[in-house]
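Step one of this worksheet: look at the structure below.
One protein chain is absent from this view; the other protein chains keep their places.
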Amino acid sequence: MSGSIRIGRANRLAGALPWLYLLPVVLPLIVWVYEPLGEAAWLSFFEWDMLPDTAKRFVGWANYRNLLALPKLWKAVGNTVIYMLGLLPFSVVIPFAIAIYTQDLPARFRNIYRVLIFVPMIVAPVVAAAVWRWLLDPAHGLVNRLLIGAGFEPVRFLTDPHVAIWTIIFITGWKLIGFATLIAAAANAAINPSLIEAAKLDGAGPWAIIRRVRLPLLSSTAMLLVTMSLLLGAQWSFAYINALTEGGPLGATINIYYLLWDFGFSSGAVGWSASSAVLLFVAFALLAMGLIRLSDRLSFHDD
Amino acid sequence: MMNRRVVLAGLAASPALLSAAPVRAGMAAASIEAPVEINFYNYNLATAGLGADATRKMLREFAELNPMIKVNGIGANAAGFIGRVQADLAARRQVDLVQVIFADLDFAVRSLGAKALEDLIPAGEMAANFEGIAPNGLRLGMLEGKTYGLAYTFSTPVLFYNADVFRAAGLDPEAPPRTWFAVKQAALAIKARTGKVGLATGILGPSAYDWLFQGVIRSNGGETISRDRKRMTFAEPASVEAVAMLRDLNDTGAMANLDTVGGMDSMAAGDVGMYLNTSAVQGALVAGAKGKYELRATTMPRFGDKPVRPNNSGSALVILSNDPIRQRAAWELMKFLTSKRGYTIITSEIGYLPLRTDIVNDPAYLGEWVKAHPLVQPNLEQLKVLEPWEAMPGANYRQIVKTMMDSVELSVTGKVDVAATLKAAQDVTQAMLPK
Partner (left out) sequence: MMISVLIGRVLPRGVLGHGVMLVLSFLSLFPLYWMVVSSLRPANAMFETSLWPSAATWANYRYTLNAIPVAQMLVNTLVVATAVTLVQLCTAVLGAFAFTRWRFRGQGLAYALVALTWLVPLQVVMIPNFLLVADLGLLDSVTALILPHFASALAVLMTTQAMRSFPRELIDAALVDGAGNWRLLWQVIVPNLRGTLASLAILIFISTWNEYFWPLLLSRTPENTMIQIGIQMFMTQEGNQWGPLMAASTMASMPILALYVVLQRQVIQSFMKSGLR
């Protein structure tokens, strides 16, 4: 019976030692993340252009009011939810399916498939965006040529307000599958084979093994991927929105991250960028904490 | 604020001035007596290709003529360029000469400490240098009566068209449409008879900003902002009428809603009949057209009988130094880059406009080149009536433009009431103007 390395009996007298080990992680994060964030929180109440000689002008909540008054804000929030949910198949369902399926294949096939699935990750986002733009172009794109050949109408993948967001989700997901599959495969391979053997000896068929042995043990990784997808989905799609639609058409593909980046960070007006930063962080932090609580309850360690 | 900086700079530089010729307090040094190093922030250098090569060539020639001035060309990406300059200033790096995009000019003056040439250079020297530059060209870089920048890499909006598509649609390439009404007729004909896109423009889309939009509504007598720069005016009747015209083009299918890059790619690929955008993209279109179709160009369309009133796109050279010696060095560089030789390289090698119109027919400079490249003619024609690209004032200037252009995009491609949409946005942007 394997167990966690957290030794049951009181090792609480560990004292300073854990913190020593933790220092290389905590110190850089404080310096490069929390300190600037704190600064941003402070600066979000001012209007300032960052230059050492100019004074900061206190404006109270004005920056936040300006942000919340942006016409596209609620559309961005709604779209963000769509991004989060829409990416789940690409970040969880398909990767796990691939990881589990290819695990049992002969080594040659398994390796080839895994390499091929991973290939999209290698290409830089801006290049991937450019290539997909060409492939999906209504006039000179290969996909539409095939559609027309098959008798359908060409689809305006990036300029039709109803389709555009799904196109971005698809491209983001396409890029993402390799990454998520790698994580899922690592988790899948870490499952103790003796458990699988035991189940086989019990007479369980392949689906039953998956359902009763693998999935429960993969649940913590699955929750990790779900959490990741929900929290970072908006960020991941940023590069493609930036390169392909710039939030359009008419805000169909905008999400909260892009909106705040566009309005907050386009100029050096520190008030705008600082308040955008704080708003983003607070919103997602709340979401994250909710999700972590959920994930702890739902996951299951091989204890 | 600016005076305090200049005085402080003067004090800081006084030891260096001991050996230089006596100079009026606050002005640039009269000449360069000792080696000096300046930083030139430039977005062409951050690209690969003609822009970077030509800029490096000009810097090399300048170095040969001015051995005592060492120029560090610092390339920063055009998107977020002014933010990068600002970050470097905040980090207390030396920023001397900057290629400021016109939309950021007000910001550069009010927040970044751009220097007015009148404050730095003796009037006589300035006048001598400006000979040969048309007055409306000088006005492009002026703010409140002072010259802060000299137009450097800039161009005008041009209507490119595909002569082969015209012929296929039964239109005459020798007589391209000159008014918006004619453009609409031509676009509909192209769409009906060839199935290709009739018209695409670079007016909309966040990276388009508002430079082309300003020219369009100004040609109908409208303005984005009042002359005294205190009121936003893009929801007034003349402007609404212009936007309604664009909406009509969109609704009738004459104009396709292609995004910025998509529009240019489609035109280069030969899928579009007419394309209205900056003449700076000519090189890319020519490369795409080579051996495939015949590319031509004409001036921006007018509204009926009203004169066309285009504004420029692009950048100006602006001096940000506080030290008089570096100011003099930056001015020397600025003079070279905006000299006849400078504009010859800029026009013939990168594809922008010459601010000095006298070199256009001069065989020693651009004479031969202009004859060999007829596509540049509409550009040169519009140079005569060029108006400044208005930079929005205040700390929220970018957000003002974004909000305005978002409402324009909604009005043109959405199903909303144009006047009401523009008015709502105008009210929001009015609140963002500096108090």
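Each chain gets a letter, A and B, in the order it is written, and its residues are counted from 1.
Here is the rule we go by: contacts are C-beta pairs under 8 Å (C-beta built on N, C-alpha and C of every residue); 3 or more make two chains touch, one makes a residue touch a chain.
Owing to the predicted nature of the structure, the values given are computational and were not obtained by experimental measurement.
J.: So one chain is hidden, and I want to know which residue out of A:92, A:241, A:254 or A:280 touches that hidden chain in the complete assembly.
T.: Once the missing chain is taken into account, the touching residue is A:280.
J.: Going by the contact rule already stated, which one of A:39, A:53 or A:202 would touch the omitted chain in the full complex?
T.: Of the listed residues, the one touching the omitted chain is A:39.
J.: Which is it among A:55, A:85 or A:123 that touches the chain not included here?
T.: A:123
J.: Sort through B:58, B:186, B:199 or B:268 and give me the one touching the missing partner chain.
T.: Final answer for the missing-chain contact: B:268.
J.: List the residues of chain B that touch the chain left out of this view.
T.: With respect to the unshown chain, the touching residues of chain B are 43-44, 46-52, 74-78, 80, 84, 87, 90-93, 153, 261, 264-265, 268-269, 280-285, 287-292, 314, 350-351.
J.: Suppose we count only contacts with the excluded chain; which residues of chain A make the list?
T.: Residues 1-7, 11-12, 14-15, 17-22, 24-29, 31-37, 39-40, 50, 94, 98, 101-102, 107, 109-128, 130-132, 134-135, 137, 140-142, 145, 174, 177-179, 182-183, 185-186, 189-190, 192-194, 205-207, 220-221, 224, 231-232, 235, 239, 257, 261, 265, 268, 273, 276-277, 280-281, 284-285, 288-289, 292, 301-302 of chain A touch the chain that is not shown.
Simple rule for what comes next: only the chains that are shown with their structure count from here on.
J.: Across the complex, what residues on chain B touch chain A?
T.: 1, 4-5, 80, 82-83, 86-87, 89-90, 92, 107, 111-113, 196-197, 205-207, 257-262, 265-266, 269, 271, 395-399, 402-403, 406-407, 409-410, 413-414, 425, 428, 432
J.: Which residues, counting only chain A, touch chain B once they are in their complex?
T.: Going through chain A, the ones touching chain B are 47, 49-54, 66, 69-72, 133-134, 137, 139-140, 158-159, 244-251, 262-263, 265-269, 271-272.
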